[in-house]
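For chain A:
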Amino acid sequence: MLHTVNKSPTERNTLDSCLAHVKKGSAILLIEDGVYAALKGTESAKKLEATLKTVPVYALQPDLEARGMSGRVLDGVKLVDYGGFVDLVAEHPTVQSWL
Partner candidate 1 sequence: MGTINVSGKDIEVDEEGYLVNRSDWTEAVGTEMAKIDNCDLTQNHWEVINFLREYYDEYQIAPAVRVLTKAIGKKLGADKGNSKYLYELFPYGPAKQACKYAGLPKPTGCV
Partner candidate 2 sequence: MTESTGGIDMDEETSGVVKKFLYVNRKAPYGTIYALESLEVVLIAAAFDQDVSLAFLDDGIYQIVKGQHTKNIDVKNFSPTYRALEGYDIEKLYVEKESMEARGLTEDDFLVDVKVMTKSEMADLMASQDVVMSF
């Protein structure tokens, strides 16, 4: 399953809820304000660091660029463009959008 998160972790508990339900074999894609979760030096980055041991985490590059955050992403989080977003959706049989 591909999980997408589009809310800031300091605005909503969307990321926490997603992380609590992610199982091995899934992937997480951060989009829109969800990309703030991947920023180095934040509480959410610590949580993602733990998650990365079992599940790959992706972030949408255009959303990072828009927010001036391109250079601040936690190591291990993979950046994808819109084409990569489509590939991730195609690779996983189901998508859950955490809103």
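These made the cut because all candidates are chains of the complex that A comes from, given by their letters.
To be clear about the criterion, a residue touches a chain if its C-beta (ideal position, glycine included) is under 8 Å from a C-beta of that chain, and two chains touch if they have at least 3 such contacts; residues count from 1.
The structure presented is a predicted model; accordingly, all values stated were derived computationally and were not measured.
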| item | value |
| --- | --- |
| Touching partner of chain A in this complex, picked from 1 or 2 | 2 |
| Touching residues on chain A, where the partner in the complex is candidate 2 | 6-8, 10-11, 32-33, 36, 39-43, 45, 61-63, 65-72, 81 |
